[in-house]
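The structure's right below; bear with me while I get my questions together.
Here the complex is missing one protein chain, while the rest keep their positions.
Let's look at chain A:
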Amino acid sequence: MLEVEGLGIRFGGNHAVQNVTANIKPGKITAIIGPNGAGKSTFFNLISGFYQPTTGRIRFQGQDITRLPTHDVVARGIARTFQTTTIYKELTVLENAMIGHRVRTRAGLWDALLKTGREKRDGGGSRDGGMAALERVGLAPQANLLAGALTQEGQKRVGIAMALSSDPKLLLLDEPAAGMNPEETVNLMALIRELVVGGLTVALVEHKMSLVMGLADEILVMHHGQKIAEGTPAQVSRDPAVIEAYLGSHAHGGQMGEAGASENAEASHA
């Protein structure tokens, strides 16, 4: 569905992403993992057109989208959410979702001033599209509340609804579970699974290994801006290069996961 080929970007002398070739398969959940500063978010920013790559190509559904501006990328069917809950807190939940639907409407300033038929159609379509997206994430009853009044998890869902209302084929989620407690994380996993069953393709960057291992069909591991491994969760967790990247060269074998004290505890249980 999405193929990237030799993708790279340089900020000054720093190769934030270097020569990444990968393939995101339709109807699957692909997780992109790696230590902090591995270039995962930059990789997302390249795909969504936020950054222009210095090398390489991006193809989506067979078409080259490498140098398209972000709004064109969204129009082709790639939507994203941000690491933090970046939504419009002073607007209602429905208005947030309607903003994401803008890319599917064409009415402009003249239509607004003259109240043309197109304005009325697009206005109604925007409300319907926004409500449909809210139903998909389970926020329809809260449509008229201010988005800032929702819980952290609710605000994450607003962000996802904003992305969904652009009617994407591929959804990019940048650390969707950041700041969530375990229960909220489980709810979020169920939501993502539901969306994929509904025909969406999902790619996500995430640090919570429980979420990644429980959810991903495919995992792509990045380190120092490069892809060092890919495969199913089982394959990746046995990959020596991945283990080394996560635990440093001193570690010998063991399970992959978050480095630190909890690692030893888990190992002793095993």
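Everything below uses one rule, namely that a residue touches a chain if its C-beta (ideal position, glycine included) is under 8 Å from a C-beta of that chain, and two chains touch if they have at least 3 such contacts; residues count from 1.
We adopt the following convention: contacts and distances are computed from a predicted model.
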When one chain of this assembly is omitted, its UniProt record names it as which of these: "Response regulatory domain-containing protein", "Succinate dehydrogenase cytochrome b556 subunit", "Class I SAM-dependent methyltransferase" or "Branched-chain amino acid ABC transporter permease"?
"Branched-chain amino acid ABC transporter permease"
Who touches the missing chain here, A:15, A:28, A:57 or A:102?
A:102
Hidden-chain contact residue, picked from the options A:36, A:63 or A:144:
A:144
The listed residue (A:48, A:185, A:201 or A:237) that touches the chain absent from the view is A:48
Contact with the hidden chain only, please: which chain A residues?
48, 50, 69-71, 74-75, 79-80, 82, 86-88, 90-92, 94-95, 98-100, 102-103, 105, 107-109, 111-113, 115, 119, 122-123, 126-127, 142-145, 162-163, 166
